[in-house]
Structures are given as structure tokens and as C-alpha cells.
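Omission of a single protein chain aside, the complex is shown with its protein chains in their original locations.
Labels for the chains are A and B, by order of writing; each one numbers its residues from 1.
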Amino acid sequence: MKYDKDSYKQVVDEYTPKNKMLKNCVWAFIFGGAICLLGEIIKNVLMSGFNIAEQDAGPMSSVILIALSALLTGLGWYDKLGKIGGAGTVVPITGFANSVVSPALEYKREGYILGTASNIFKLAGPVLVFGYFSSFIVGVLSLLFS
Amino acid sequence: MKKIGKQTFSIKDDVFVRSTFTIAGKKEGEGPLGKEFDMVVEDDLWGEKSWEKCELKFQKEAVKNLMDKNNLMKEDIDLLISGDLLNQIASSSFAARDLQLPYIGVYGACSTMALTLGLGSLIIDGGFANNVICATSSHFCSAERQYRLPLEMGGQRHMSAQWTVTGAGAVWLSNSGSGPRIKNVTFGKIQDLGVKDANNMGAAMAPAAYDSLRQHLEDTGIDYDLIVTGDLGTVGKSIVNKMFNEDSSSIEKKYDDCGTIIYDIDKQDVHAGGSGCGCSATVFGAFLYKKLLNREINRLLFTSTGALHSPTSTLQGESIPGIAHCIGIEM
Partner (left out) sequence: MNYLMSFIVGGIICVIGQIIIDTFKKNNAYLLVLLVVAGTFLGYFGIYDKIIEIGYSGATVPLLGFGHSLAEGAVEEAASKGFIGALSGGVVKTAPGVAAALLFGYIAAVIFSPKGNK
């Protein structure tokens, strides 16, 4: 072969189409902004309409967003939104919910226990592992430096 | 010995490509070859309970229909050679379970169509069989599940990513009759130039395609009317062209790729084109074979390309080994 790994890498970089980052960023801004706006609206409705205290309204609004994301994922719409919205649909809490619901749904055909239940954290598992780990480190740090 | 040059087996007796049967999915049916397929199935489950079961039905029905179309009985077929993309080549083996034909399962990833045609020709030329059926299949959903992420997961495909063809193709090879003949077979060497990006398969397989094509052309010295690779897509195709241009033996005018033939790249949102076992299988059966029959072309070099990685090897940081097998067919 006349190419080696380094020289071929240059060829590949030259011929591989670039992702349309600017366009993707605009859509990510719109979708991400809209989902956060929705979260704020839900929170305000909970606070003013249902007289729920602010510290409870925040988590409750997250839970509603998660339920909404589960519904849209089940209907097969969330991936269609994600195709346009990119990170705008991945970064919000709805994206985390989507990463839980999508394997749960996909592995359904392998059974409800060894399929759905054991694969439900396939993608979100790493988030919890690293999240809880860093949370513990932060807790210990706060003990040491308080 | 029936070997010529460095790597090419020359088929001395007649091995006719007698007939083909292709089944394609909805998206493929909407593409430029939509009317050419023998059957188009709109439902991505085809009445089955899972995509895996659906894929095996694609392969089974392709073989069954090929036999019915040509009034072939089970006893007429000496051997079924087939393969697919899924773990343990499940689609092929489960299809063979129902077909009850003597069966050899092979794994060549997307190079399976050319691999089975090549093996079938050697077995017929060796005098071990009169009639062989070669078959393969792929399904977008089952492949996506195995190699990438759940389908319901939101997110974007990269621009260099390819779209796995939902489809199956079956080909009947025989030592009697008439039609296009397989004359030369080159099994490729694995080429791996360190591409690790599973979203850029065309670039990973292009060096293998170039190497096998160059070797086949050097060994045989035949001036082909049409050279077609399996599923390099737009990225891999332009890299192969670049490599031949650098040798000042451009093939650009008579070279095409099944991954760019099967879809309308500009309109069908498939990014870099088609891929999967079904890609070269359906394009060969529905399009290239008919070109030979109609004598639009007389000499076809059909080359399927495969990426022989596994989801595990990718996670362990391995690069993607590419392979390409060439089948020289003459009318």
C-alpha cells in the first residue's frame, strides 16, 4: 500500500465532509432555549397556579419535562426533533430522559427483565456513575475545607 | 493451477449467473432503482415481531422466490452460501433453517455478495456442485441497533455516515445454461490504514477496494466496461478515484459505487450513501445483472467491500479493517 496511516489520515480529512456546525448551532440554540423556556413556564404555572413553593416547583418541573420526553420518545418523535435540534435536544434534562427511554424501548423485544430493565441505563448509567462519583468528591472536599 | 498473477483465480469451466432475485425496503424502493427490484416491502417489520426476524424473512423470501421463479426444486440446489451483518450471522442461519438446503454460512460484512459469488464459482469450477445459490441481506434497524445507538435516541448523524440498506439479494449460479459468466475471482487482502471512525466507513474501506481492484486489473489485464464497488459511498468513492489517478491509470469514467447508485444522494437524506450487505446485493441483482443481460455492458468488475470490525473491537480502540473481493463477469 502506498499510503501509511499518517499520510492516509490527511487524505481522509480532506475528503470527509464537515458537519455543518454553524447551522447545527443555530438549531441547538433554538431547541435548547425552547425546552428551557418550557421548563420555566411549567415552573411558574406550578408556583402561581398551584401554590407550590419554589424549591419544590423546580424539581417538579423537571419531572414533568422527563415525562414529556418519555412520551415523545415512545411515540417516536423525539429522535425526529433530535435530528434537527442536535445538542439542543441532548443537553437538557429531556435528553437524559431520552437516553433512558430509548434503550428501554429498543430492548423490549428481548424481554421486560433482561431486555428493557437491564438495558435501561445502557446510556444513562455512565452519567450516574460519574455524577454520583463527583458528587461524593465534592461532598468530601466540603468536609475538608469547611 | 487455475491461479493467474498474484491473487486471482481464473474460472476455467462455465459458471453462469443464471438468475437473481432482489427484495428492497421502503426507502430503497423510493430511490432511483425503485422499479428494478423484484419486490419492495414497505413495512419495516414485514409482519414479524422484531427487525431481526424481519431480516431473516427478507433473505429467506429472496431465496424462495429465486427458486420459484426458475422452477428449481430443493434437490436441484447443491449448496446455499450466505452471510449477513448480525452477530453469529443469525439471519442467514435462521433462513437456512427454514430453507433446508445444504448450507455454508460466511461472514464478510458488506463484502458478502462478492465473497459468496466467488466461493460459489470456485466450488462449481472444482466440479463439486452444479447449482449454487448465493444470498445475503441487511436491515437498517437491526444493523443500527447492533453497531450504533438505539433508534429512538435523539441526535444527528454525521455527514460522512452511511445508511444501511434494507434489502436482500439471492443469485443462482450454475454450470449449465446461458447468460453472463464469472471468469475471474480475486479475494482481497485486509487493508487497515488506521481509520477508527465508525461514522466514516467509506474511508475505512477505500484502501482495500483500491488494493483489490488494482491487483485484479494487473493480474487479468482485462479492460472492463464498468467497475463497481459495493458500499464506499461518496467519501470512499472519491478516495478510490484519487488513488487510481495518482497511478495515472484513471478509472473515473467507468467506475461507480453501489452506495451512490441505490439512493438519490441529494434528495434522500442518506448523507454519504448506502452501505450494508444488501447494498451491493440488491444493486447487483436488480441493476448490474440486467445491464449485462441487455448487453449494455459486456465486461463487469463487481467488487463488494466490507468493514470487518465488531462493536467490541471499536470500543477497545481498534481501527477498522477493510476488505474487498472482485468478481470479473463477462457476457
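Methods note: contacts are C-beta pairs under 8 Å (C-beta built on N, C-alpha and C of every residue); 3 or more make two chains touch, one makes a residue touch a chain.
Everything numeric here is computed off the predicted structure, so don't read it as measured data.
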**Request:** For the chain that's not shown, point to the residue among B:95, B:153, B:171 or B:201 touching it.
**Result:** B:153
**Residue of B:48, B:76 or B:197 touching the missing chain in the full complex** = B:197
**Request:** Pick out the residues on subunit A that sit against the missing chain.
**Result:** 19, 21, 24-25, 28-37, 39-41, 43-44, 58-63, 65-67, 70-71, 73-76, 79, 86-88, 90-97, 99-101, 104-106, 108-109, 112, 116-117, 120, 123-124, 126-128, 130-132, 134-136, 138-143, 146
**Message:** Suppose we count only contacts with the excluded chain; which residues of subunit B make the list?
**Reply:** 25-27, 44-45, 51, 140-141, 144, 149-153, 155-156, 158, 166, 197, 199
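The rule is short, and it goes like this: only the chains that are shown with their structure count from here on.
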**Computed distance of Cα centres, subunit B from subunit A, in Å** = 37
**Item:** In the complex, subunit B residues that touch subunit A
**Value:** 49-50, 145, 149-160, 191, 193-195, 200, 203, 207, 211, 234-235, 238-239, 242-243, 246, 271-272
**Request:** Spell out the part of subunit A that touches subunit B in their complex, as residue ranges.
**Result:** 1-5, 8-9, 11-12, 15-20, 24, 73-74, 76, 78-79, 81-83, 85-86, 89-90, 95, 98-99, 101-103, 105-106, 109, 122-123
